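All protein chains of the complex are present and in place, except for one that has been dropped.
Think of it as A, B, C and D in the order they're written, each chain with its own count starting at 1.
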Amino acid sequence: MVVVLASAYAWLFLHAESQVVVLVLLAVAALAAVVGGRTGADRVLATAMSQHSRAMNGAIVAGLLAVIALFATDHFPLLMLTTVLLYMTAALGLNIQFGYAGMVNFAGAAFFGIGAYTAAVMTTQTGLPPLLILILGGVMAALIGFVLVIPVVRTRGHYAAVVTIAFSVLFKTFLEVNDILGGPQGLMVDSMKILGWDFNASPVLFGVEMSFYLNYALLGAALAVLAFVFTRRLERSWVGLTLDAVRLDDTASACFGIGITRAKVLAFTLGNVMVGMAGALYGMMISFIAPTSFTFSDSLLLVAIVLLGGMGSPWGTALAAFIVIVLPEKLQIIQEYRFLLFSVLVIAMLLFRPDGLLPRTVRAYIPGWRAKP
Amino acid sequence: KDTVKIAFIGPLTGGVSAQGLGGRNSAVLAVALRNQDEDAAYTYDLVSLDDECKPNVGVQVATKTAADRHVIGAITHYCSAVAMGAVDIYHKFGLPVIVWGAVLPDITYGNDYAEVHRVNGTMINQNEVAAQFMLDHGYKTWAVIHDTTDYGKGHNKYFSEFLTKGGGEILGTFGVTADQRDFTAELTKIKDLDPDVIYFGGLTPLGVRIRQQMDKLGIDAQFQGTSGIVSESFVEGVGDLAEGTVAFREGAPAEKLPGGQFFLSEYETAGYDEPAEAYGPFAFAATNLLMDAIEAVGPDRKAVTEYLADIENHESITGPISFDDHGQNTVAVITKYVVQDGTWTVWEDSAYASGDRALARP
Amino acid sequence: MTGITIENLSTGYDKADVLLDLSLTVKPGTITCLLGSNGAGKTTVIRSILGLTPPRRGTIRLGDTDITGMATHKVIAQGLACIPEGRRMFPKLTVEENLRLGAYQVSDEALIRARMETVFETFPRLAERRDQLAGTMSGGEQAMVSIGRGLMSGPKILLIDEPSLGLSPLYVKENFKIIDGIRDQGVTVFLVEQNVRQTLGIADYGYVLSGGRLIAEGTAEALKASPEVHAAYFG
Amino acid sequence: MTRPTTDAVLEIDALSKTFGGVTALDAFTMSVRRGDIVGLLGPNGSGKTTSFNAVTGIFPPSGGTVRFDGADITGLSPQKVYAAGIARTFQRSRLCLPLSIFDNIMIGNHGRLTKGLWFNLMRRRAFRREFEQGYEDARALVRTFSTALADRLFEPVGALPMIERRRIEICRALISRPRLLLLDEPSAGMTHDETTQLMDDILDVRGRIEGLSIIIIEHEMGVIERITDQCVVLNYGRKICEGPYAHIAADPEVQRAYLGAE
Partner (left out) sequence: MGLLGQYLANGIILGTMYALVAVGFTLFFGVLDVIKFSHGDVLMLGAFTGFTAFLGLEFVGVTDPWVQVLVVTLVAVAGTAFIGAVIARYLVLPLKAAPPLNILLITLMLGTAIREAVRLFYPNGSNPKPFPALLPDASTDLGNFTLRADSVILVAVGLAVIVGLHLLINRTRLGLAIRAVAQDEETARIMGINYTMIVLVTFAIGSGAAAFAGIMNGLYYNEINFGMGLLLGLIGFSAAIVGGLGNLYGAILGGFLFAALQTIGAVALPFASAYKDVFAFGVVIAVMAWKPTGLIAERTSDRV
C-alpha cells in the first residue's frame, strides 16, 4: 500500500510542472512526514519494512519499474529519475564510508568524476565493451583513491575531512589546467552499448518509440538496486559490524582483533567503486562532461544526501537523493530564487527531523529472523 | 492569437549569474515588447531555465526544453562548456536554438548541426582584432593572465596566437582560478618582467581584483581585457583606476545603433533589478530573431530551423545577422572599447582616439 | 544554612518514568544519604535538583527558594555544588583548569587560590600533576579532581553522587573524612553512595530508594538496624 | 627458550612505561599461573591500568618484556595480542552504545567469525548458520550473568544502566574463550550484592572455560580476598608486595600506601 502510494507520489512529482502542483505535493509530503512522526507511523513502517523485507523489496522494485514504465516515452522525467538513481548509488557508496566506517569523504564528486572521465576516455579511445567500462569506472575511482589511502587511514575526524577536501579541489583544478583530458571544455562521452544495442537510440516497443533514456533508466535502476542490496547485505554482516565498531571505538575494536586499517581501506575502496560506477554511467548518459560538474560543491551535495537521509540508513539515502536532486529542478519555476528556497527547505527538514529523514535502526542480520524461544 | 512557447537558458544562480540574469531580463523584455505588438501573429510564452553554468545541469534543462514538444525554439547558454554539452541534445530532438553568449568556436564549428546558431561572435574574431589593435598602437611586450575556465584558456590561446603572428612578444603567461582573490604573487613576477601590457582573459570579478592589485604593487603597464570585463560593474568595481582600460567585444555597440538605443531605454523603463550586462543585447537580438522566424514560418521546429539557415543581413540591435553554414553569425563586428571618465566608450569616440588622452606606455 | 525540600517529585526520561511521587528533605547542616540499588533513580534525583532533568510534577525548594525548573547555572548560584556521577572531567583541560571551573561563579582570585591550595593539600597527587590534562589521569586520580572541583566553590549545599567509585581503600576513607569535615563546617550534604557501611557511618539521616519510590527512611542508626537495608546491602 | 619453563601463562619482566615526565610503570615484574585469578592492587595512579595497556598493545612499553604462553608478545599490536588469546575489559566502559547487545558481544568474537567479503555478502545461508551459532553462544553467555538481559539481545546498549553494560563488557571479552582475561575494576559502581553476584558469575564462567586465567584490578578488598589466588600490589609503578591476599593484607607497606591502616 505504502509502496503504491510512494510510487504514485514519485510519478506525480516528476510529472508536476506548474508551481501550484509542486507546492501542493510538497505540502502533502511535509504533512505526511509530520503526521508520520507524531503518530509513530514511521516506526511502524520501519518495523514492517524490516519484517516483511522480501515482499517489501519486491514491491518497491516493482513500483520503481512501474514508474519507469509510465514514463517510457517521456525523456525528461526519465533523465531526472535516472539521475536520482545514480546519485543514490553514489550516495550509498559514501554511506559505506561515512555512515558505517565513519570516514567523511568530501571528494565524492571527484570520484564520481573519475568514473565519468574514465567512461569518456574509454568509450572514445578504446573499443572496450561499455559494460566493462562501467566497471572500470569504479575500479579507476578505487585505484586513484589509493593515492589518498595513507593520509585517510592515518587521520581522523576533521583531519581526515581536510584530506578529501583538498583532493576534491585538487581534482577539479587539475582537470581544468591540464589539457590532456579536455581541459575546462570537457570531453564527449560515447553512449552505452550492450551487444550492439545502442543506448542512445530510442528503442521501439510495441510500435511506440520509447525515450532513449529508458535504456539508462533501466540500467540505472539495476545499478541502484544492486548497490542497495550490496549495502544492505554489507550492513547485515560481520563486515558491517566491523565497520560500525571501527567508527564507534577504534581502540576497543583493535583490542578485539579488528584490523582498523583493513576495515577503513575496505570501506573507502568499496565506496569509491560504487561512486565511480555511478559516475561512469552518468557520464555516458549525459554524454558530455566537464570539470565544473565535479566541484567541491557537488561533493557537498552528495554528503548532504547522506546526512539528510540519516547516516547509515540506505532507505534514508534513497529518499534524500530523490529530494536533493529533484527538488531544485522542480523549483526551476522560481528561477534565481531556487537555491535560496532549497537551502531553507533542507534546514527546515533537519529542524523537524534532527536525526535525518529515516534514521538508521538497530541491525537485523537476517530480515524477519526471530530467535527460537 | 495562438500562444507559442519559447525558452531561455542561462546561468541564473552561482558565480556568473549577473550575466545570466541580464540575458534573461533582455529575453523577457524582447518577448514582452513583441506581445504588445498588435501585428504579431502569435502570443509568446517564455520559459526561463537555470543551467548553473554546469554542463550536467545544462544537459538536464536542455533535455527538459527539447523534449517538450510545445517549445518551438530556444535562446541558449552563456557558458561554453554548457553549450558544448547541450548541442547534441538540441540536434537529437531537432530543436532550433540560438546561442546568445557562449564564445567558444567549437559550439558552432565543432559540429554540423543545423539546429545550432549563434548571434554573438567567437573568441577568434575578438582576439584577432584585439591583437592587431594593440600592435598598431606600438605595444611590444605582454604578460598574459587568464582564468583556467574554457573562456580564459580559449582567449589566451587565440590571443597568443594572433599576437605572436603579428610580432608581439609574450613575456609570461599565468593561469589563475576563477575564484582566486590574491594575485600579488603573479603580479610581482610580472612587475619584474616589466611588460608594456597586461592582457587579462577572464570575467569582471577577477579583472577588478587584478587591476586593483596592479596598483597596489605599483605596476603601470597598460591593462587590456576581453569581452568578459566590458560591464558597468568592472568600472564601478575598479573606480578611478579603470580609466584607460581597453577591451573588445563582438557585435556592434548597442548604443550606437538605433535599435540599440531603443533597447537600452526600454530596459531602463522596465526597471529590472539587474543591469543588462555585456551580452544582454545579444540575448535580446536572439530572442527577436527567433520570434521573427516563427512569425515568418509558423510554430514549427523544422520550418524555423530551415528559415534560420537562410538568415542573411537580418536587422538586429547588434547589427545585421548573417549565418554561415554552421549557423555562426559571420558579420561579427568587433567593437573596441576604452574606459573614459567612468564609462566604457567606443574607442573611435574617445578622447584617446582623438589624441587628447593617452594610454599607458604607448 | 539551607536545606533541600523535595515534594511529590515525579520525572523520567522520554517515555520512561523513573521517579514516582517522591518527597524528601535534607535538613540544613546534616549529611543526608540516599541509598538504593543500581537504576533505582538516585542520580535522577540529583539531576532534578540541578535542573538537568526537569521535574514533571512536584516542587523542589532550597530553603525558601523554589528552584523547580530553574536553569542549572541559576541553581548553582544559590550556593549549590555537585560532584557528579562518573567524575565528568573536562578531558582536554588541565587539572588546575578543571579545579578553576569548580569555582566558576567565584570571582575573588585570592579565594580561588586559597581553596586550590586546600585541595592540593588533601590530594597531594593533584598538586604533582596540576598541568596534566585531566583526561590522561588514572581513574582514581580523576575522582580526586572531581571531588576537589566540587569543593572549589565553597558551597552551602553539596550534592555528591558516588564519589568513592574507583578510589583505593585509603582514599575512600580519606573521602569520607572530608565529607564529615565539611558537614562540620556547616555545609549541607546530600550523598549518594554504594558504600553503605561507611556512608551510614557518617550520615545523619538516610533514605532508601527502590524502583523510583522511597521504601525506607530514618536516622543512620535506625537504617543500620533496619532489616530491609541489612538484607540488601550487608548480605 | 621457546618452551614454557614454568606453568606460567603470562610473564611480565621489568616492564616500564613513561609518559613525558611521568613514570607510570617502573620495572614491573609479575607472572600468572595457568588457571589462577590474580588480583592487581595499588593506590590510584600506581600503574595498574597502564600495565594492562602495555600488555594488550594499546601502546608499546618503554622497556621490559611480556611473554604469553612462552611467546614474546612485547609491543605487538592489540590485534595480535587478542589473537594470542588475551581479552580485556576497560576501566571506563567502552561499548558501542548505538549498537545492540548482540552486536557488541560479537565484536568480541571477531577472531572466530568468517570475515571474507564473499562469504558475508553472497553465502547468506552459511552466514545465517554462523549467525545463529553466534546467537546461541552469546545468549548462553549472557544468561550466566543475567537471564533478563538474555532476552533483550537486540536492544541498543545505550539504553541500559551502567551495571548491565559492565556485564556485557565482560561477555564481550569472554565470548572468544580467551586464555587470559584482564578485568579492570569490573564491579565499580555496584552494590555489595551486585558485586558478589558478578564475582560468582565470573567464577562460574571460569569453570567452563578450561585453563582460563584472570587478572583483576579491584579496590573492593572483600572481593579480592574471596576470589583471588595471588595478589600483586603496585605503588608508583613498582611492585611492593606479592602473595596470597592474607599475606599482602598484612604487609605494613601495603597497609600504609594502599589500605590505610586503622
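Simple rule for what comes next: a contact is a pair of C-beta atoms (placed from the backbone, for glycine too) under 8 Å apart; a residue touches a chain by one contact, two chains touch by 3 or more.
Here the structure is a predicted model, which means the values were calculated and not measured.
Taking every chain of the complex into account, the omitted one touches A, B, C, D. When the full complex is taken into account, the listed residue touching the unshown chain is B:Gly237, out of B:Pro55, B:Gly237, B:Gly251 or B:Pro299.
Contact with the chain that does not appear here is found for just one residue of B:Leu217, B:Ala270 or B:Ala296, B:Leu217.
Shown as candidates are A:Ile165, A:Leu223, A:Leu319 or A:Leu358; the residue that touches the absent chain is A:Ile165. Taking the complete complex into account, A:Leu350 is the one of A:Met188, A:Leu327 or A:Leu350 that touches the chain left out. Contact with the chain not shown here comes from a single listed residue; of C:Ser10, C:Thr72, C:Thr118 or C:Ser210, that residue is C:Thr72. Mapped onto chain C, the footprint of the missing chain covers residues 50, 52, 71-73, 76-77, 82, 84, 88-93, 97, 100-102, 104-105, 133-136, 149, 153.
Looking at chain B, the residues touching the absent chain are 13-15, 17-18, 21, 148, 173-177, 179-182, 184-186, 188-189, 191-192, 204-205, 208-209, 212-213, 216-218, 231, 233, 236-239, 273-275.
Contact between chain D and the absent chain runs through residues 49, 53, 58, 90-91, 94.
One rule holds for everything that comes next: only the chains that are shown with their structure count from here on.
Where touching is counted per the definition, the chains common to chain A and chain C are D. Distance from each chain's C-alpha mean to the overall C-alpha mean is smallest for A.
Taking each chain's centre as the mean of its C-alpha atoms, chain B lies 74 Å from chain D. If each chain is reduced to the centroid of its CA atoms, chain A and chain B end up 37 Å from each other. Centre-to-centre, using mean CA coordinates, chain A is 43 Å away from chain D.
If touching chains are joined by edges, the resulting network of the protein chains shown is an open path.
Contact between chains, per the stated criterion, is found for A-B, A-D, C-D.
Remark: chain A residues 74-76, 79-80, 83, 173, 176-177, 183-186, 200, 211, 213, 282, 286-290, 292-293, 329, 332, 335-336, 338-339 touch chain B in the complex. On the chain D side of its complex with chain C, the touching residues are 19, 22, 42-45, 48-50, 91-92, 161-163, 185, 188-194, 196, 219, 221, 257-260. The touching residues of chain B, when paired with chain A in their complex, are 12-13, 17, 21, 24, 48-50, 53-57, 59-61, 63-64, 66-68, 80-81, 84-86, 88, 92-93, 104, 106, 148-150, 153-154, 175, 177.
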